[in-house]
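Working notes, beginning with the structure itself.
For this depiction, one protein chain was excluded, whereas all remaining protein chains were kept in their positions.
After this line comes chain A, so read on.
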Amino acid sequence: MNWLLLALLAVPLAGAAALTAPAFAGRAAGRFGIAVSALTFLLAVVVAVVFDYGDAGRMQLETDWSWIPGLDLRFHLGVDGISLPLVVLTALLSLLCFVHLAGRPPDGGRVRALVFTLLVLEVGMIGTFLALDLLLFFVFFEVVLVPMYFVIAIWGGRDRRAAAVKFILYTLLGSAVLLLGLLVIWAQAGTLDMVELTARHGSGIARSVQIVAFLAVGIGLAVKTPMWPLHTWLPDAHTEAPTVGSVLLAGVLLKMGSYGFARIAIPILPEGAAALAPWLGALAVVGIIYGSLACLAQRDLKRMIAYSSVGHMGFVLLGFATLTPVGVNAALFGNIAHGLITGLLFFLAGGIKERYGTADLVRLGGGMLRRLPYIGSLLTFACVASLGLPGLAGFWGEMLALFGAFRPAAGLSRPLFLVFMTVGGVGTVLTAAYFLVMLSRVTHGRSRETVPVGPPLASAEEVRVVLGPGEPVEPVATGTAVAEVEGSHPPAGRLADVTSRELVAWVPLVALTILFGVWPKALLDLTGPAVQAILGLGGGAG
């Protein structure tokens, strides 16, 4: 049944091609997008059904054609326990994005162009997770850049142009370095086939070359993941992107980087990974702490969620750095959990921004639970899931990553990783802190009946100017005070709570978050054998 994976790529691509026909205009494009992505999601589900779970460590449903013999490039696709969840997640999030889009057309208009762009994006994202040839992986890795650039640059917020340019230049720089690393592997190993390279476990590549290649590949992937200090493109891109852009950026694009670590960097360059793992771990925990502290300082809801991604991806990278089955499983679990939860958070942030006209925490004021009980509850749920409450999906990735750091792979310095574990533990506390502070500001407190118009207040100084001297700049009080000051503005009408279309888009994410929270084994059983295979620990490789 190897046509399945081809169809996964061909359906969105054909959908995008069909959209160029002049028949599509206005709302038809939105529905067409839903239909195409639903079909894609259906195919992904079929893949998940026919997948042989007894042998999750083996590549399945492979397609292997020669494409460009001159470059050794083969059109080689396949899924195993590592890629399957990501493929399904990608198809799901894309579908939900189209559902969201149909409910609320984008600000920039031009629905057809946006649907086209998102479908091309979907091809690139799914292709990245399916590719089993280093160059093919790179090609799909690059396919997402141009569509995402346009999503941000055309349908984004006020500073969209700068954010889009920053995004594409930054990630292309990463990609160029990644390409060099892949070519080094190729020059040394003489093949681009990931399955074969994984089976070799680095034999045939000298240790020094492995270190250089891991460095290049790692930097390339770390830009995308993103790892501190290469994350600076992310807050701008996430903040300026439209809701669907943010969801796909956080939910899928970041995963392409971390997936690369699991698929390429660690299995193909084990000695390089062992040599550089302490650095990876150190940067990961710096990212955890940095992301949390940055979140505490944010005043914009979307920006705060963006920075929280830096922290969460830090846990994922820490899991990889341990080079143990527990750690890598944790990283892969964290990947999926972050995709679900942060996707939901960005949907919610988008919904809130639509209603209030701003995502500025001060302007939002308090009392959301009273004004918009459903959205307020969902926001509370997503934040609590994100901060890692046991019983929800966010918990397992972080807990297992820390557990992995408690007992890192042989050859890695245990005291060092114990320090990482401790710092990461502090990070979880800080994560809880900023989410709870945000919730206390937004969902609790006195509700404001007016929604001020005008540009968001950018600093505490501006708030002070509005309030006059002597007033305390305390979150809730500030919100209400601003409302009083700006009372002359016409009051906005009652805000509508969650719509049915939004519920359709959001509920699957809520359900999966709970499912994986109470039954993590569902996912860990899938990734486990594959992780054994990539770490060369026998089992599953057969």
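Basically, a residue touches a chain if its C-beta (ideal position, glycine included) is under 8 Å from a C-beta of that chain, and two chains touch if they have at least 3 such contacts; residues count from 1.
Operating definition for what follows: contacts and distances are computed from a predicted model.
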Protein name, per the UniProt record, of whichever chain is missing from view ("Autoinducer 2 import system permease protein LsrD", "Outer membrane-stress sensor serine endopeptidase DegS", "C-type cytochrome" or "NADH-quinone oxidoreductase subunit N"): "NADH-quinone oxidoreductase subunit N"
Selected residue (touches chain absent from view) among A:I34, A:L180 or A:L293: A:L180
Contact with the hidden chain (one of A:A7, A:A38 or A:V146): A:V146
Selected from A:G33, A:G57 or A:G124 as touching the chain missing from the view: A:G124
Where the missing chain touches chain A, by residue: 67-71, 120, 124, 135, 139, 142-143, 145-146, 149-150, 153-154, 161, 164-165, 168-169, 172-173, 176-177, 179-180, 183-184, 186-187
